[in-house]
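Here the structure is laid out as C-alpha cells; the discussion comes afterwards.
Of the protein chains in this complex, all but one are displayed in their positions.
Showing chain A:
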C-alpha cells in the first residue's frame, strides 16, 4: 500500500481562522457496496475524494499455485470459485486451454451445451450486476426483480449439473452431463420469458430521472486510457472500441451465430449501463439460434485419454467473459499436472483504473463507479 496516503493535509484558513483537515476513510473490507471483501482507503476533503488506494487480496486463495499440484480435471472446480457469478465461462477457459494444447475434437452436442450454458450464465451475470448496481444506488426493488429472473437460470443449471453456482460442469473434451429430457424446451421458455420481461426492467429503471442524474457523465474515461489500462469487456467497449472475442477471435462455435457487439462512445456509467442491458438482448439472440440448431443426439464428451497429459510447451487462450477478457496460460512439461498456470482475470485488470477514476469524485459517485466496473472479488483476488 502506498504510504503517502497516510499523511493528511491540514490547513487553517487565514480569513476565517477555521482549521480544516483531510480525513482518511476506510471503505471496507466489510462494507455493503464493495461487493465482497474489497477495501478502499480514501482520503477525503469534505465529501470529495483526493486520493484512493484499493487494497485487495482478502480473498486470495492461491488458486494458481494450488493448480500446480492438481490434475487438469481437478482444477476445474477451482475455476468455479474465481468468478463465481459466471462460473461457466471460467470452466470453459481452462478446458479450452487444455483442449487447444492437446488438439482435442469436441462433439457437436457438447459444443452447443457449452455455448448455451455460457450464454445463460452471461445473462445471469448481467442480471446480478444490474440488481447490485441499483442496490448500490439505493434502489432495493430492482435487485429482487433481477434475482427472481436469475433464479430461473440457476434452476436450469441445477437441472443440468446439480449445482446453482459452482457448477463444475465442463470437462476436458466436453461436458459432464447431457441435458435432461425437456431441458432445451425449458431454456426456450426462459428465453421467451426473459425477452418479455426485459422491457419492464427499462420501464422501472432506465427512464428514472434520479437514476440518470446519478450515472450520467460519471466515471468517464477515453479510448486511449482504456487501452493503456488494458481494460476489456464493457469497460473497453463503452469507449467505442469494438472488441468482443466472440466476434473477433471466435472460439467454441460463436462464428455460427448472428449477433451484434454493442458499443458506446461516452465511456461513462450510463454507457456501461446501456451496453450491459443490450448484451443481455444479444445473448438471448444467440441462445435462440443455438436452441434452434441444437443437435438431437450425439456424444457429450469426446475421445479423451484416461490421463490428460498435454504435450510439453505453453499456450494462452482468451475468451469473452461477462466482465471482459478472461485468459488462461498453461505451461506444461508433458505431465498430468500443469507446471505453471496463470489466469488473466478481467475484474482484476479492470479494477486498476479505479484510483484514477475516483480522484475528485464524491463518495456517492465512488459507489456508482465501483459498481459500474462490475467486479467479482473471487476473481480479483483469485
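One rule holds in what follows: a contact is a pair of C-beta atoms (placed from the backbone, for glycine too) under 8 Å apart; a residue touches a chain by one contact, two chains touch by 3 or more; residues count from 1.
Heads up, the rule we're going with is that contacts and distances are computed from a predicted model.
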Per UniProt record, name of the chain withheld from view ["Quinoprotein ethanol dehydrogenase", "Sulfur oxidation protein SoxZ", "ABC transporter substrate-binding protein" or "NADH-quinone oxidoreductase subunit H"]: "NADH-quinone oxidoreductase subunit H"
Residue of A:37, A:120 or A:134 touching the missing chain in the full complex: A:134
Omitted-chain contact residue, chosen from A:96, A:176 or A:214: A:214
Residue of A:70, A:204 or A:331 touching the missing chain in the full complex: A:204
Residue of A:85, A:304, A:367 or A:380 touching the missing chain in the full complex: A:367
Touch list for chain A against the chain that is not drawn: 23, 25-26, 31-33, 47, 134-141, 144-145, 148, 204-205, 208, 210-211, 213-214, 362-367
